[in-house]
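Removed: one protein chain of the complex. Kept in place: all other protein chains.
What follows is chain A.
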Amino acid sequence: MEPLSHQEAADGADPELPPALLPRIGDVAHAGMDEESSAWSVFDISGARGLIARIAAGDMPDGWTRALLDAVRVVDIDDNALRALGPIGGRRRMVGAPVTVYWPAESWPVLAELIFAELADIPGAARTRKIVSSVFNDATVNISTDPAHPDLVFVSVGGSVTDKRSLWSLRASEERYRTLIHHLPWALVLVDSTAMLPIFDELRAAGVSDVGAHLDAHPGLPFESRAIVRVTDANRNAVELFGAGCADQLIGPVDYLFAASPDTAKRVITAHFDGRRNLTEIMKLRTFDGRLRDVQLSITYPTPPERLDVTLLMFEDVTERLQTEVQLRQLQEEYARAARIATLGELASSIAHEVNQPLAAIAMNAETSLRWLARDEPNLAKVEQLTKRIADSARHASEIVQRIRGMAGRHAPNRTALDLNRVVEEALMFVCHDIEARGIQLGVKLDIGLPRVLGDRVQLQQVVVNLLVNSLQALAGRPHSQIEITTSRDGFGGARLSVRDNGPGIAAEDLHRVFEGFFTTKQDGMGIGLAVCQSILAAHGGGISAANQAQGGAFFQVTLPPITD
């Protein structure tokens, strides 16, 4: 197996580590234990001498075991101890740390008593004690000293290796794990973020619950954190992504990870503070050779009581994907523009069709009347009947023309008590052909108990048409597209109209802007449709709102006040 990174290289290869102090098989200090069934550590007890002297003099303060172990530092550990006790952060992290950082708390008293007895030279004190271990059955911990190193104690834990969690299987699984990480097709970085825990504890103690807000108020903290939280490992793909020469360059404070995305760093800290398991977001990453990449960051935080206290950061380079998406969006916009032109064409032909119907009826009725009149005995009763129909059709034609004028916005408002359901039906005449032609499923749910509203028929029709046309456009080219138009009573005696579709909906950042004049996301849009709707409703004392549905798609709601006399 290739080493995951330089720091896991063979003992002694790391210049920062002291020469190995660990006893080897055959050494006196080894005490005949089998290398595979014991875990070794070397501790420096010099910092604990004062406390030991005090205790020996009879002053045994509460919590002395912890205080003692806090003062005892790790000097060296063997691979077994590393695996059995140590976090993935590795030997580098453990060396120099107080024993309490990694020694299981349940056996602190045993260890402290052994160290104390050994150093205070308590006559007849045991050098071996039983402890409970997850790695060994019948585990014992043994302590020894070496006159050549008076500040050091050698501690071994041994026993018969447990079946499932034996060192063997631990070692094998760890190897599998490391090989896996190394060869994963994503850039992977392991971070030791335990340094944040005391900071979080302090913040909590100080009553901070919204760390995001706290970070905004204390911009120094993210910087501080980025210096103390360290990358401990990185795989090959990470080296490649960052344009580094080797993994070593990636080991160290995490600040370089977030150099181009300081806001991401804040969210990363916040999610950790909030105890979240995962965080995923797209961020910008500055490589070592100065390139800026778009990457998707996925973080997995360690959650207690997991022993492997390591935060996994995965980066996926999505620069190309995002570029493709932008190109795709441009294409879509061009397509939407073409579709909109088609829509206008179809609207125009719908309108022409609507106007032509009464004109045709007029022409035919006039011709028929002439035929009755041309008879030897003219049938005046028939002529009268047909002439009435001609007048009806002419009025109908002129209404349609009025409506189209209204669409064009030149129309003096004319308030009457209206049935909103009728308005919807009339408006549907203008667009139902388009809706059908595009294979859109239209749901119309009209509340028959709807109260009348005071309004301008043509203007309110225009509101409905504008909403429907927007939905039509939003649905262009999408399968299974649906529009639903509903009327209902509101709780205050007024009427409500809603139009919803299963299109892409409105981007969250655009929601508050869609009613602005000339705001459009369409290549060829004017951005007046909704602005006109809003001003019409304002003039009616009503309102219009835009939202997205939970299941996707836009949702527009119009309210009109009750008639008051």
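What we mean here is this: a contact is a pair of C-beta atoms (placed from the backbone, for glycine too) under 8 Å apart; a residue touches a chain by one contact, two chains touch by 3 or more; residues count from 1.
What we mean here is this: contacts and distances are computed from a predicted model.
One subunit of the complex is not drawn; among "Lipopolysaccharide export system ATP-binding protein LptB", "Electron transfer flavoprotein subunit beta", "FixJ family two-component response regulator" or "Spermidine/putrescine ABC transporter ATPase", its UniProt record names it "FixJ family two-component response regulator".
From the set A:396, A:452 or A:489, the residue in touch with the chain omitted from the display is A:396, counting the whole complex.
Summary of contacts with the chain left out: across A:97, A:197, A:328 or A:352, the touching residue is A:352.
Contact with the chain that does not appear here is found for just one residue of A:127, A:149, A:371 or A:522, A:371.
Considering A:54, A:149 or A:433, the position touching the chain not shown turns out to be A:433 (whole complex). In the full complex, the hidden chain is touched by chain A at residues 349, 352-353, 356-365, 367-368, 371-372, 382, 386, 389, 392-393, 396, 432-433.
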